[in-house]
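With one protein chain held back, the other chains of the complex are shown just where they sit.
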Amino acid sequence: MIDFFRKQKYLIDFTLASLLRRKGKNFGLLFVYTLIVFMLASVMLFTHALRHEAGIILQQSPEIILQRMVAGRHALMPADYLDRIGRLRGVVEKKGRLWGYFYDPAVKANYTMMVDETKGLSTTETIIGAAIARTRGVGIGDWITFRSHDGEAYSFLVTDILDTVSELVSADLVFLSEKAYRVTFGVPDGYFTDLVLSVRNSREVQKIAEKLSLKLPDTRPILREEVLRTYDSIFSWRQGIVFVLLAGAVLAFVIFAWDKASGLSAEEKREIGILKAVGWETGDVLRMKFWEGAIVSLAAFILGYLAAYAHVFYGSASLFEPVLKGWAVLYPDFQLTPFIDGMQVATLFFFTVFPYTVATIIPIWQASITDPDAIMR
Amino acid sequence: MLLNPAIMALLLVSAVVSLMLLLAAGFGLQVVRHWDINSGSERQLNLERRTYLISTLLTWAFASELVSLLLFIYNAESMSGQFVGAMCATGVLNVNEWGWPTLFLKMMIFFSGAAWLALNYLDNQGYDYPLVKLKYVLLLLIVPMVLAEFYVQLRHFLEMDPDVITSCCGALFSADAEGVAAEVSSLQPRSAMFALYGTGVAALGSGVWYGLRRSGGPLFAILSGVSFVMALVAIVSFVSLYIYEHPHHHCPFCILKSGHDYAGYFLYMPLFFATALAFGAGMIAPWKRVPSLTEAVERDAPRLTWVAISLFGLFYLIATWAVLSSNLVMSEVWW
Partner (left out) sequence: MFIELTDIKKAFNQGRPNEFWAIQGVSLKIEPNKVTCLKGASGSGKTTLLSMIGCLSRPTSGRIQLGDRTISGLPERFLTDIRRHTFGFIFQKFNLIQGLTVLENIMLPAYPLAPDHKVLVASARRLLDHFNLSSKADNPVEWLSGGEAQRVAICRALINDPKILIADEPTANLDTKLSREFMGLIDELCKSGKTILITSHDPVVFDSPVVNRVVEMCDGLLVQE
């Protein structure tokens, strides 16, 4: 057993020395390898963190959202629908919500305006997201002005700015009082944007949704579980699309690795010939080459993964910024919660180390079966 | 579903492993047909060099299978959010009839691979390669398993339909349900416990017997296989309940989660490696009488056996500890 480890140590020593002797070639390979790991790991960590974030936010949202549909379009919800629902077994709480999108021509961005009774805002007060505060250049104690639906301008005192921990979602939020909301959007009393129902036992959600659509046939229930499921599959689907796009890069890398492994220089061939002649066995050369692959792979994997980690969690995934900016002008300055799991690492392993290893098996074997007497001819 | 990266990775691995095995089997066929150790012809020299390639390919293929077994379970776990009714890996495996067969095939490939590699290792130590034809014939038996795994896994992922309401561990492993899983769960914990420790004692006993007396190696392998199955049954039947501290939660996967201190890994890792080593020992033990292998068998088979015994022992200790240290008390109900 000790012999086994000692032998591996000798082989690793030799491999490290021979890697360092061919710096140019090996650093080229290491660089490309690291880049591949970096790209895939960035995509993976980023989408995964987004999904995680979205999941956390949705955890706090109500189990059922009820929207009224008119001519297939989402319409305002009359307040008496709350009464028409009546008592449903399992529903803990039901209430109307007021929210909407507000286009601000000054910064050419959409805000999400919401009423939240629990914030205790007076009619002239507001709480805004950090991104809005940044782009409009306002702070706590400043006044911010919105134009209402009928052209009047109303000013609100900023009493608070939402914290930046999970800015990705709260960046464009504006909280108003109910009265201010109705005046700004012209939503008459007795109407809500939609209704939300809290259900205690998640197993009953399905049943309650069925009852709701019977009682209020012109409404559509949206279940939190369904949204979560959709999010889940959309995120992994997006990640998959990016991976398919990157498959070309991985393939190019594999061909590159194959080429590097099979295109041994005359110098390297001679070296393997010498090793075999002085008493190294085919298996020893294979093991030496295996360690070479392992060292390069490990270095590339760690470097690439760390770089991706820094990029996503400390550099706010700045390389993906242009892609994200597509859906909001108010680009959130967010810090994702660092999140790693075994599955990601295993998947990444199979997209990088596995293809590399498979691509090099045959070239390595070809190198290792050099005739021991080749250098004598 | 196919665009999920983990699924792409799993399909990639099983496709590549299938190719590697087909390649190895092709070479293996040539070896079986043309092998002549006494000849110094160039063809024989080339065949001998090929054996290095085959060994390397297969070592990698079986190692990848092991990692892909892990990834398969991780993936099932993480996809549980996407299916109605699925709360853990069980639900995802139940989405269609291909899930469980995939898992079992992966396990079978891992164990056959371990046994094959042990045989290969032994044969490489005999200067006349006495088992060379046998081992390549055995390799031909593993190939269909790998191809089947590729097919079954592909069907499993292709036919995943998020609208299907699947039954999760609560429903599948509940004592009132029907089917193999339910029968395993409804098995009296008392009988499951007797089976666990009974087969354990038998396996350990036969292992010690082999280690001391050098006979009955294959018996040790067989008893280890049986105690492996019994260990899985016992985990579903009662060990997991003690870990969850919940009298009705029979699930072999949820114990892998952080919420249960990753207890599953501590149970499964010794168990799987012990079984693999026992199969390896059982595979090489009978070749003691081949003159060129006697020395290698005498040295390696007991070594494998002792390591396997220690790992089995570790597994039984951990399982026992999980039961004894649990807050769940079933003394009035079960025992």
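Chains: A and B, in written order; residue numbering restarts at 1 for each.
The definition used in the following text is that a contact is a pair of C-beta atoms (placed from the backbone, for glycine too) under 8 Å apart; a residue touches a chain by one contact, two chains touch by 3 or more.
Model, not experiment: these values are computed from the prediction.
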| With respect to the chain omitted from the figure, which of A:E204, A:E226 or A:D284 is a touching residue? | A:D284
| query | In the full complex, which of A:L35, A:I274, A:L319 or A:V345 touches the chain missing from this view? | reply | A:I274
| note | Absent-chain interface residues of chain A come out as 3-4, 6-7, 10-11, 14, 17-18, 21, 267, 270-271, 273-275, 277-284, 371-373, 375-377
| task | Kindly note down the residues of chain B that lie in touch with the hidden chain. | result | 37-38, 40-43, 45, 48-49, 124, 127-129
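Definition applied: only the chains that are shown with their structure count from here on.
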| message | Per the contact definition, I'd like the list of chain B residues that touch chain A in the complex. | response | 1-6, 8-10, 12-13, 16, 20, 49, 52-53, 56-57, 60, 64, 67-68, 70-71, 74-75, 77-79, 81-84, 162
| Residue ranges of chain A touching chain B (in the complex, touch as defined) | 44, 225, 228-229, 232-233, 236-237, 239-241, 243-244, 282-283, 286, 341-343, 346-347, 349-351, 354-355, 357-358, 361-362, 364-365, 368-369
